[in-house]
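If you scroll down you'll find the structure; I have some questions about it.
Left out: one protein chain. Kept in place: all the others.
By letter and in written order, the chains are A, B and C; residue numbering begins at 1 in each of them.
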Amino acid sequence: MIKSKTTLRVRYSETDQMGFVYYGNYPQYLEIGRVDALKTVGVSYRSMEESGYGLPVKELKIKYHKAALYDDELEIITTVSSMPTNKIVFDYEIRRGNDLIITAQTTLFFINSARKACRPPESFLQKMKGYFS
Amino acid sequence: MIKSKTTLRVRYSETDQMGFVYYGNYPQYLEIGRVDALKTVGVSYRSMEESGYGLPVKELKIKYHKAALYDDELEIITTVSSMPTNKIVFDYEIRRGNDLIITAQTTLFFINSARKACRPPESFLQKMKGYFS
Amino acid sequence: MIKSKTTLRVRYSETDQMGFVYYGNYPQYLEIGRVDALKTVGVSYRSMEESGYGLPVKELKIKYHKAALYDDELEIITTVSSMPTNKIVFDYEIRRGNDLIITAQTTLFFINSARKACRPPESFLQKMKGYFS
Partner (left out) sequence: MIKSKTTLRVRYSETDQMGFVYYGNYPQYLEIGRVDALKTVGVSYRSMEESGYGLPVKELKIKYHKAALYDDELEIITTVSSMPTNKIVFDYEIRRGNDLIITAQTTLFFINSARKACRPPESFLQKMKGYFS
C-alpha cells in the first residue's frame, strides 16, 4: 500500500460567491495529492511524461462532506491500495484538522506517446512492486 | 423529466500540457449545463441565490470517454429524471458531434441563508411539479 | 484596423467570495476576445498552432473599472490598431450594457515549433494587410 500526506492552503481564487471553495477546484487538489503519492515511492510524474507517457483520468468520484474556506490549511491523504496494472486507482481524503472535507477516488490509465492506452513503464512497475506483496 | 441542451466552445485556458481539456475543468461545464436546465423550466439560479438559497454539490461522478480539444464545440445535455426533494440529481452527457466525451452525475442539496440544509423554495417545487407526474 | 465583438456569460466558477468576478479570470476573457478578432479576419488560432506556431503573451495590462457579477452577460470588444510585425497588440474593452467593466491591452509575439521568436506565417501577414493601409 502507498500512502502520502501533503498540505496546501486555500487560495482566494479558489473560492466562489457562496464563500466556499468551488466544488470544481477539488480535482486540482486531488492531482497534487497523487503526484505527491508517486513522489513518495520515487516516481516523478514530470519525468514519466517527459519520457512520453501520460496518465489521464478515466473516472472521478467526489463526496463533499463539509465546505472548505479561504486560507484554510488542508491536508490531502492519498492512498493506492492495490498494485497498479494498466490502470491505477487513488483514494483520497481531504481534511482540515479533524474535519473531513471531501472523500474521493480517481482511476487513471497509461497512454504512450501515440496517445494510446498502454502498459505502464517497466521502471514504474518495479518501483510499485515493493509496496504490494 | 427535464432535459436541456447547451453548447460551449473550449477555451485555451482549459487545456493542459497533455493537449486535452484538463479533467478538472468539466465540473465548470456541468454547472453551465444545470443552470441552463433550470432556466429551461423558468428557474433562475441567480435569483434563487439572491433570495438567500444556495445549492451546493453533495456528490460528483464523472466518466471520461474521450478527450476534448481546444476550440472544440461541445454540447452539454442535462437531464433531471426525478422530482427534486431536498436534493436534486442532474445527469449529463457532453458530446462533440457524435463523440461522447464524458458522462456525469451530480447530486445537490438546498441550503438557506443560515447555510443549513433546507427544503427548496415553494416556488421552485411548484415549477418542478409540472415536469414530473 | 480590426475590431470584433463577442459576448459571454459569467460562470459561477469565475466568481470569488467578494461576490465579484475574480480579477485573475479576465485574462481568459481577453483570450476569447482576441481569438474571435483573429477569426473575424479569417485566421484560426487553432490551425496556426497546429501548423507549429505559437502566440504567447509578452505583456498584459488591465484597468478594473467596475465589478462584474455572476450570470452577467458581458461584451468583449477587441481591437487591433496597427499592422502586426513580429508582435501584435490587442486592445480590449469589456462592457455590461453601458457599464465599462475593464479596459486592457496585451502584446503577443510569434514563436515557431522550436519555441523561438519568429516572423508570423506569411499567410497571416497577407490576411492582415487588407486591414491596415
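Structure notes:
Here, a contact is a pair of C-beta atoms (placed from the backbone, for glycine too) under 8 Å apart; a residue touches a chain by one contact, two chains touch by 3 or more.
Keep in mind that this is a model prediction, so the values were computed, not measured.
Only one residue in the set B:22, B:53 or B:131 touches the chain that does not appear here, and it is B:22. With the whole complex as reference, residues 11-13, 27-28, 31-32, 35, 44-46, 49, 70-71 of subunit A touch the missing chain.
Those residues of subunit C that touch the chain absent from the view are 17-18, 20, 23-28, 31, 49, 54, 56-64, 67. Residue positions on subunit B in contact with the hidden chain: 12-13, 15-20, 22, 24, 70, in rising order.
The criterion applied here is as follows: only the chains that are shown with their structure count from here on.
Averaging Cα coordinates per chain places subunit A and subunit C 33 Å apart. Distance between chain centres (mean CA atoms), subunit B to subunit C: 28 Å. With touch defined as above, residues shared between interfaces to two or more other chains in subunit C number as follows: 12-13, 70.
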